[in-house]
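The complex appears here without one of its protein chains, the remainder shown in place.
A and B are the chain letters, set down in written order, and residue numbers restart from 1 in every chain.
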Amino acid sequence: MENNYIEKIQIHRKNRIAGLYPSAKGFIVLAYSISTFILGTFHLTDMRLDLLLIPWFFVIPVLCIISGVLAKSMKAMKAVATVSAIIFAAQLFLIPGGKVLWSFGFLKIYVYGLRSAIRLSFLVLDVAGIFVWLFQTTSNKELSRAMEDSGMNYKAAYVFMSSLQMIDILGKNSKSIMNAQRARGVETEGNLIIRAKAFFPSLVPLILGAIIGSEERVLTLEARGFSMQCQKTHLFKLDHSGLEKPAVILSTLITSALLAGRVIWGIMR
Amino acid sequence: MEKKKYSIKTDFTMLAILLIPIGVAVNFVGGQLASILKLPMYLDTIGTIFAALLCGPWVGAVTGALTNVLTGIANPVNFAFIPVNIIAGLVTGFLARKGMFSIWWKWILSMLIMAAVSIISSAPIVVLVFGGVTGSGTSLITAAAMAAGANIWAAFFGTEGIFTVLDRVISFVICWMVMKVIPARTLVKFPIGSNYLHKKSQTK
Partner (left out) sequence: MGDYAIECKNVTYTYPLAENPAIQDLSAGFEKGGFYGIIGENGAGKTTLCVILRGFAPDFYKGELTGQVLVEGKTIPEYKTELAAKIGYVFQNPFNQISGVKETVFEEVSYGLENFGVPVDEIEERVINVMQMTDIEELAYKSPFELSGGQMQRVALASVIVLEPDILIIDEPTSQLDPEGTDSVFRIIRELKEKKKTIILVEHKVDLIAEYADEVLVLKNGKLIAQGKPEDILSDMSLPEQGVALPQVAVLGNMLRQKGFPIDRIPITEKQAAEEFQKAMSRRSGRP
């Protein structure tokens, strides 16, 4: 009997950082986020800007490179960067207060604006960025398994996985329903009212079908022993890459050092 | 009608557990359709609302929270709005339990309550965390208003406020339409489903 099937459904990552056990990765995310907030309390220069958040961001691409996922993360990083840039621009030009740093015509940049721009946009960039790293190095399957392992109720893990799959399925269905509606003559271009009206025939059948389908799915799950109160086995096993301990220790050290540094800096001023 | 005793446990029946992923997916698709149709609203709480209508506040809250957790994966800005969606689920669910959706005028009243609650709960987050601009379409309008000189809070309530009301109106109308066509047999399987039975239908 080939032992192929079970092997083939496992996920083995060659890169030992990307292959870290999910809880270790979670720890890194937590440590990074806490550090981000610590760094955000260093108000530098007399304009009190949170400048340290800027270099701190570059930890993320470095992390992505050593995890081997830089190329994959580009799309998500771009999305996050765009949001961050919009926030930066909005804060920069719209928040008044303090000295005027720059003006051109009616555009003015105030100190408060610069401060707020740097703080908010880089906070978002940093925190969002580390999550991008997490999700680019961990698949849905691994996340779900890690949740169950850490003691989460199997029903909760089911809801998580099923939501991810449902988003895919209903997303595809919605496109075909909308096309079908278009073919029937429902207008999807035009003024706001027309477009808003197109919303209904696209969504209602989708929701209805999904609700009615879940009746049978409940029974199907019951028939597969979903509610059985025995010890379940799992085909899918999570890997340890071996670097878990060093990763956790390093993250703790860095965060503690930053915290200590902040305290000392505060005392010295 | 005897007073039903509700508890968190009875709310989370198997069917409710299966409804959550659907609610999450509908939230997601709603948002997607809204942007394809270029509507200036998020329309991403439809799933939360009907989960709350059928199964109560806790199921609604979980649906809302989970939606933001999952969409946050793609756009972490959404993480910040988890409380808003939780509150939306809770409020709708409690209103539903109290039978606040049995007659048309109660629907409208509940709708307005919901809209108000959403605006009030999201305002602090948008303004304090994001300075009024989250990068979304409606927040850019807010930004424009602020550029024109309006105070942050005024700009927010003036723009997001109106669009949120519209958003909730459309979301509730969709839920109402769906409720109308769900067969009675299916409705009774949900914890609060019996509240929506049409008086006329006595047969299967």
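Criterion: a residue touches a chain if its C-beta (ideal position, glycine included) is under 8 Å from a C-beta of that chain, and two chains touch if they have at least 3 such contacts.
Just so it is clear, the model here is predicted, and its values are computed rather than measured.
Q: In the full complex, which of A:Lys14, A:Arg184, A:His234 or A:Arg269 touches the chain missing from this view?
A: A:His234
Q: Which is it among A:Met47, A:Met147 or A:Leu221 that touches the chain not included here?
A: A:Leu221
Q: Check each of A:His43, A:Lys108, A:Lys141 or A:Arg262 against the chain that is not shown and name the one that touches it.
A: A:Lys141
Q: Among A:Gln91, A:Ser162 or A:Ser202, exactly one should touch the missing chain; which is it?
A: In the full complex, the listed residue that touches the missing chain is A:Ser162.
Q: What does the interface between chain B and the hidden chain look like in terms of residue numbers?
A: Touch set of chain B with respect to the missing chain: 21, 184-185, 188-189, 197, 201-204.
Q: If the hidden chain were put back, which residues of chain A would touch it?
A: Those residues of chain A that touch the unshown chain are 1, 3, 5-6, 8-9, 140-141, 144, 158, 161-162, 165-166, 168-169, 213-236.
Heads up, the rule we're going with is that only the chains that are shown with their structure count from here on.
Q: Between chain A and chain B, what's the gap in Å when you average each chain's C-alpha atoms?
A: Their C-alpha centroids are separated by 22 Å.
Q: Any idea which chain A residues touch chain B in the complex?
A: Spelled out, the residues of chain A in touch with chain B are 76, 79-80, 82-84, 86-87, 90-91, 93-95, 116, 120, 124, 127-128, 131-132, 135, 155, 158-160, 162-167, 169-171, 174, 178, 188, 192, 195-196, 198-200, 202-204, 206-208, 210-212, 214-215, 217-218, 221-222, 226-227.
Q: Help me check something: in the complex, which residues belonging to chain B touch chain A?
A: Contact set of chain B toward chain A: 12, 14-15, 17-22, 24-26, 28-30, 32-34, 36-40, 43, 46, 50, 62, 66, 70, 72-77, 79, 129-135, 140, 143, 146-147, 170, 173-174, 177-178, 181-183, 186, 189.
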